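Apart from one protein chain that is not included, each protein chain of the complex appears where it belongs.
So that you can tell them apart, the chains are marked A, B and C in the order they are listed, and the count of residues begins at 1 in each.
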Amino acid sequence: MANVITKKIYYHDTDAGGVVYYANYLKFFEEGRTQYLEEKGIYTEKLLDENIAFVVAKAEIEYKKPVRYKDVVDVITDVEQIGNSSIVFVQRVIKNNIVCCKGKITIVCVNTQLKPIRIPDAVRNLIMEEINE
Amino acid sequence: MANVITKKIYYHDTDAGGVVYYANYLKFFEEGRTQYLEEKGIYTEKLLDENIAFVVAKAEIEYKKPVRYKDVVDVITDVEQIGNSSIVFVQRVIKNNIVCCKGKITIVCVNTQLKPIRIPDAVRNLIMEEINE
Amino acid sequence: MANVITKKIYYHDTDAGGVVYYANYLKFFEEGRTQYLEEKGIYTEKLLDENIAFVVAKAEIEYKKPVRYKDVVDVITDVEQIGNSSIVFVQRVIKNNIVCCKGKITIVCVNTQLKPIRIPDAVRNLIMEEINE
Partner (left out) sequence: MANVITKKIYYHDTDAGGVVYYANYLKFFEEGRTQYLEEKGIYTEKLLDENIAFVVAKAEIEYKKPVRYKDVVDVITDVEQIGNSSIVFVQRVIKNNIVCCKGKITIVCVNTQLKPIRIPDAVRNLIMEEINE
């Protein structure tokens, strides 16, 4: 039950090596996670009004194939695991059916003091529906 | 009475054209203005505590010569003009005595509603000393 | 005969002031110009194969209203003028019918030595059609 966004690569994504700069995949992954959550009806900016935020705690990125200027890629986002206060996403950047970059991103639900808190049940249920489908 | 910072160009500054990406000079200019103000004893983060902020209202950038990976450049910052609520900076990126990029950046002093307000006298005086020297 | 792209604002577009960082509008403008040219059948990456490139020579940006996280904006791109070797774009970032940021961007057609050259007639004609409509 993955979520897909499609992105065209612009100069601002690339570096002088002629390829997408290694940090910029994390921007694509932010966009992919946001889209994933919004499709389930989860809007992080509304959670902020209740003093609930999600922060990235860990990112493991594998760079497999270069992506270049004007390439068009799919960013595929899945939830692999959901714990008490954390969600583990697996995200892939795909070009012509080849995985160019893969990320495993752990986000943690925190309060305004940045202390981990239990993910609200409403949020959890919306994601679990997805995982169980 | 210009202020100078020296920067080395990294991959993250460049794009697939092999040169510094045109938006990234504005990051160098932010750093230059900050350094300029701090050398005069003006700390924008302290002004924020008094609900005073500076925002960029206008930027005019001329791109004259390319700057490349591992180049070392000087970013030179000057105040050209100071009005009731605005300051006009002239900033240059110099490589081997050649101006590669020139910016004229207008910042405006605003309150928390982003309405222009008079620049605090303390700030004005610290900058005027500089201009008059 | 403007060209429009729609963008959602992500964390990576913003800064600690809570708004889109002033340099990042230039990324939106790059995307807008690319889209404008591609809709007319002009692909800058193909011109590169003929050793023809477009580089930004000048950018004049006015920042009028802040844009924030999760805002959705339109980026509207128009050609204002086309010279022997230069094209002047006018670009606007619009939120709820209000112009938040306006840019006038001059690009210049250059050869591999970065010397200005005449814009190829094929490119000129595709843009002129647009302007004359």
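As a working rule, contacts are C-beta pairs under 8 Å (C-beta built on N, C-alpha and C of every residue); 3 or more make two chains touch, one makes a residue touch a chain.
Keep in mind that what you see is a predicted model, and the values were worked out from it rather than measured.
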Hidden-chain contact residue, picked from the options A:Glu39, A:Glu62 or A:Glu129: A:Glu62
Touching the absent chain when the full complex is considered, from A:Asn3, A:Asn24, A:Thr77 or A:Gln91: A:Asn24
Of C:Lys8, C:Arg68 or C:Lys102, the residue in touch with the unshown chain: C:Arg68
Touching residues (missing chain, whole complex) on chain A: 17, 22-24, 26-27, 30, 53, 55-63, 66, 114
Where the unshown chain meets chain B, residue by residue: 8, 10-12, 27, 30-31, 34, 43, 45, 69-70
Residues of chain C (touch criterion as defined above) contacting the omitted chain: 11-12, 14-19, 21, 23, 68-69
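One rule holds for everything that comes next: only the chains that are shown with their structure count from here on.
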Chain nearest the overall Cα centroid: C
Reference chain A; chain at largest CA-centroid distance: B
Distance from chain C to chain B - Cα centre to Cα centre, in angstrom: 23
Geometric centre distance via CA averages, chain B-chain A, whole Å: 34
Touching two or more other chains - residues of chain A: 11-12, 69
